[in-house]
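Excluded from the complex is one protein chain; the other protein chains are retained at their positions.
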Amino acid sequence: MKLITAVIQPHKLDEVKAALSAAGVRGLTVSEASGYGRQKGHTEVYRGAEYTVDLVPKVRVEVLVDDADAANLAEVVVGAAQSGKIGDGKVWISPVDDVIRVRTGANGPDAL
Amino acid sequence: MKLITAVIQPHKLDEVKAALSAAGVRGLTVSEASGYGRQKGHTEVYRGAEYTVDLVPKVRVEVLVDDADAANLAEVVVGAAQSGKIGDGKVWISPVDDVIRVRTGANGPDAL
Amino acid sequence: MKLITAVIQPHKLDEVKAALSAAGVRGLTVSEASGYGRQKGHTEVYRGAEYTVDLVPKVRVEVLVDDADAANLAEVVVGAAQSGKIGDGKVWISPVDDVIRVRTGANGPDAL
Amino acid sequence: MEPFIDTGITAWMLVSASLVLLMTPGLALFYGGMTRAKSVLNMMMMCFGAIALIGVIYPLWGWSMSYGASIGGIFGNPFDQFGLGGSFDPIAVLNEETGASMPTMVDVGFQATFAIITVALIAGAIADRVKFSTWMVFAGLWTTLAFFPMAHMVWSGGLLSDDGPFAGIASPIDFAGGTVVHINAGVAGLVLALIVGKRKGFGTEPMKPHNMPLVMLGAALLWFGWFGFNAGSAYGADEVAGLAWVNTTTAAAAAVLGWLLVEKIKYGKATSLGAASGIVAGLVAITPAAGALTPVTSIILGAVAGVLCALAVSLKHKLGYDDSLDVVGVHLVGGLVGTVLIGFLATDGGLFFGDGVNLLIVQILIALVAVVFSGIVTVVIGLILKAAMGWRIAEEDEVRGIDLAEHAEGAYEEINS
Amino acid sequence: MEPFIDTGITAWMLVSASLVLLMTPGLALFYGGMTRAKSVLNMMMMCFGAIALIGVIYPLWGWSMSYGASIGGIFGNPFDQFGLGGSFDPIAVLNEETGASMPTMVDVGFQATFAIITVALIAGAIADRVKFSTWMVFAGLWTTLAFFPMAHMVWSGGLLSDDGPFAGIASPIDFAGGTVVHINAGVAGLVLALIVGKRKGFGTEPMKPHNMPLVMLGAALLWFGWFGFNAGSAYGADEVAGLAWVNTTTAAAAAVLGWLLVEKIKYGKATSLGAASGIVAGLVAITPAAGALTPVTSIILGAVAGVLCALAVSLKHKLGYDDSLDVVGVHLVGGLVGTVLIGFLATDGGLFFGDGVNLLIVQILIALVAVVFSGIVTVVIGLILKAAMGWRIAEEDEVRGIDLAEHAEGAYEEINS
Partner (left out) sequence: MEPFIDTGITAWMLVSASLVLLMTPGLALFYGGMTRAKSVLNMMMMCFGAIALIGVIYPLWGWSMSYGASIGGIFGNPFDQFGLGGSFDPIAVLNEETGASMPTMVDVGFQATFAIITVALIAGAIADRVKFSTWMVFAGLWTTLAFFPMAHMVWSGGLLSDDGPFAGIASPIDFAGGTVVHINAGVAGLVLALIVGKRKGFGTEPMKPHNMPLVMLGAALLWFGWFGFNAGSAYGADEVAGLAWVNTTTAAAAAVLGWLLVEKIKYGKATSLGAASGIVAGLVAITPAAGALTPVTSIILGAVAGVLCALAVSLKHKLGYDDSLDVVGVHLVGGLVGTVLIGFLATDGGLFFGDGVNLLIVQILIALVAVVFSGIVTVVIGLILKAAMGWRIAEEDEVRGIDLAEHAEGAYEEINS
């Protein structure tokens, strides 16, 4: 199995969820993050001093998938998250040895 | 080494910590997340409109472990986090090449 | 490619960012976490009862890197995050099959 | 009798002015909690900016345009008492018979706070998306061209007062500002929402309140301040003030029950946002009526306002204008409900008390005049500013958050600070 | 002398009523900040719901049951002045000698605010777990059956007043509501906590405050409002009001020092929750005594209350009832401390001032009567509602959070909004 991790723009979350859902994904996990890359942060003014906040808010989406679906679903995420502007984020695929569904204790692909 | 990641119900965190501790685990990392799966979200009412929030709050627990302990400790987490109700979450095991303890710079299994 | 994950003391974040930047890293992702290990938590007093909070706030930094750079950059992070005190945290390296830049759809090392 | 400064009345009016001033920060919290976390500071700045700007304008030409020598019953001559000089009379006689008076300066303070809150109310209709500079210019122009004239017409012997043309039918009743404040601001909010346009994501994203305890606190401070607004409008520490105080409370309380009932029936749950909104709806509706009803008829008025405003806030989704924080649904609808229901419920002159339809007709007429006047003035100012300065920030900035874009600040600490 | 409306007194009473009304939202913040993040809105709704419901009930039958024609010294006839009609007298004479009076309507407002806050206080004992509908029905019934009668007995010539049977021993002293408000609500909180049962996780999870700045703000607004509560209970703008004002401040200040001292000694650290709780404990204790002590004896009373309440809040863990936000430890204990210490410290009649034990005995007696009366009424209402409607929400909803379950809302913005 694989884990697809996507760090995307927060306002693209709804589209990514919808696209994954349409592609048959039935579960995912979301968390808050922030990051920087080519996208610069912004300047804040505070009491007679300007300073730079380089971290920009992002959302992290994680989806556990079958090996076979990984490449395709990563494309689905990229398609939904893309705005073409700097700061759109990254998607990566990493190997997973095993997955267990807590409720039943079942493991392997059935646990997805 | 392996990384066990568990996405569980927030109110099960204390039990999972206690179970891992009893099983000899001496450190772990926790963060906030939310997710959906078979468990549906809930409906909120807002100014003349009902809408669905599908993401349900979860907690993510990460534990770095020796290869040999991975399967067993994953079971420990599953056992402690299980309520038998939908939404109990997922646990997965992924490979880790190396671990370093920041304080000492030591790496490998000793760093756990 | 590899993913370097570092769980560090929050007040070391600026130094880690600076060190990575100096080492040529052009992007990273940050999120909030908390954890425990050898570092004990603290005691809080609440209405006629003392209790222990074992989780200490930490920051998680994630950097996607080329295979070749992984070990070196992990050292950079360790160097910048080290205070020599208990609770300094962990850094680990895990394998990544593929990385995609959302903006362009490009994948592989070019996407970093 | 010889005028004398009644220290009791003066004390109450000093308090009332202080209470009404507090309403605008209360509004900033009420509105600010309802915005998304990325726009709360801009909303608060629209309110605090109004305090700052109108606080300066009022003594310069605001008082004179409201209470100075009348120009055609429409507005006061701004130069008559410019800077509180000229023909400014330091003593305001409140009771010709007893001579009970207060220092006019206290009235200046009291009236200034009404001007401040009125324009701030409008901000809720255009939350999250307008340039701070355009807003500030608008606030100054609108207060000068829409608020001061309306105050003059209603409260200073102008067209909509006892001395106006409608008084032949019946004396119009606007105890504390249903027309001047709420209908005026509500119409302006509707007009601006249309001119400025919708937020990106309106109708598809929920855009729900980011901090409900702030909203509740804001509603509470508004209620507290409203005692100055309504009971202060008695211009005395007497039976009328007491009655206005009690009516304010019973109407707001009944409106909460009304609003929650609508929610319970329509959605199955009574919400805290409904309670906060019900408070404001009830307070708005009782504003023009606070001295003219009994506590029991105030309960009726409040309940009706709560129910109707609860229904009215979903109109924007049906009609498709983005009145972000429901200025129209609460202030315009609530202001109309209050102004018109007086025609039925007034102890003295109300249809239900057997006094015929005259008062009802007059109340409808003054509401209509207020709607038309405010509508026209706001359209003109709004469109001129659209052409001259532009209203909207860049869409990208709206997505990222107006607090960062317009004020270079975030409301809450982020990860690396 | 001929009664006349004293504008100074009327101004102060209008202010006092406004201040006391603000206390209930202050309580909503104080309690709301202390709950977990998933239950803050429900707690606020219990308070705001009380404002709305009692705000409507009070003019209907509340005033009449408190101050209408007495039925056996226990309660007023609800129909006597129903809806503020009937034998309602518009002028309330405050000083027979000088004729100084205020409009009765102002007193109606002032008294209504006491009824509101008293029932709202009880909510803290049963936080996070009860059906909103059951709470609202309880609030209406309890105020009608426990609060109005107690107000009648103490403040309207009833059984616990100067005209009651105990007055033969000594005139009982309850300046601003130690028995009517605090003992009454404290006992009801204890009874309901027992009937409703513990929260899931009580005793094992810390369940600590989710937002301490809200708690501090709430405590501050309570203090501010309490000036109306205590100094307003002088029914005059005179020496007694001034004394009550100063005593309120010194007692609250001393109670904070007392509470923090206990914490420092027991745990090594003085907490902000301790400071906030100390404020309330001091204010509760000085309530019955505010006009009867000196500033210096008020310091003593406050310090004692601070120390005793700080010790009392750990009782619930020992005895095992889940009085979630310490209504018993603060209001019942504080109310008893204040009521009883009057017997020692009263400038006029106190044991320490050489006036014997008569006052002390009477103070203990009225406290006991209040405990028994409130206890019985609350047990009956609580059990009937348990059978008829049920008190608890589903355990699953309690875990997920009562805000979502009962109000379909979350207090703070989440990730995807």
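A, B, C, D and E label the chains in the order they appear, each numbered from 1.
The definition used in the following text is that contacts are C-beta pairs under 8 Å (C-beta built on N, C-alpha and C of every residue); 3 or more make two chains touch, one makes a residue touch a chain.
Computed from a predicted structure; not experimentally measured.
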{"item": "Contacting the left-out chain in the complete assembly, out of E:V108, E:A270 or E:V337", "value": "E:A270"}
{"item": "Candidate in contact with the missing chain, chosen from E:F82, E:F175 or E:F227", "value": "E:F227"}
{"item": "Omitted-chain contact residue, chosen from E:M1, E:I74 or E:V296", "value": "E:V296"}
{"item": "Selected residue (touches chain absent from view) among E:I116, E:A176 or E:A241", "value": "E:A241"}
{"item": "Hidden partner interface residues of chain A, rising order", "value": "44-51"}
{"item": "Contact set of chain E toward the excluded chain (per top definition)", "value": "6-9, 11-12, 15, 19, 36-37, 100, 205-213, 216-217, 219-220, 223-224, 227-228, 231, 236-239, 241-243, 245-246, 249-250, 252-254, 256-257, 260, 267-273, 275-276, 278-279, 294-296, 299"}
{"item": "Absent-chain interface as seen on chain C, which is shown", "value": "11, 14, 34, 42-46, 53, 55, 57"}
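Operating definition for what follows: only the chains that are shown with their structure count from here on.
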{"item": "Equivalent interface positions on chain A and chain B, same or different at half", "value": "different"}
{"item": "Between chain D and chain B, distance of the C-alpha-averaged centres to the nearest whole Å", "value": "51"}
{"item": "Inter-centroid spacing, chain D versus chain A (mean Cα positions, whole Å)", "value": "45"}
{"item": "Between chain B and chain A, distance of the C-alpha-averaged centres to the nearest whole Å", "value": "17"}
{"item": "Residue numbers of chain C (touch at least two other chains)", "value": "30-32, 94-95"}
{"item": "Numbers and ranges of chain D residues touching at least 2 other chains", "value": "205-206, 208-209, 267, 269, 271, 273, 415-416"}
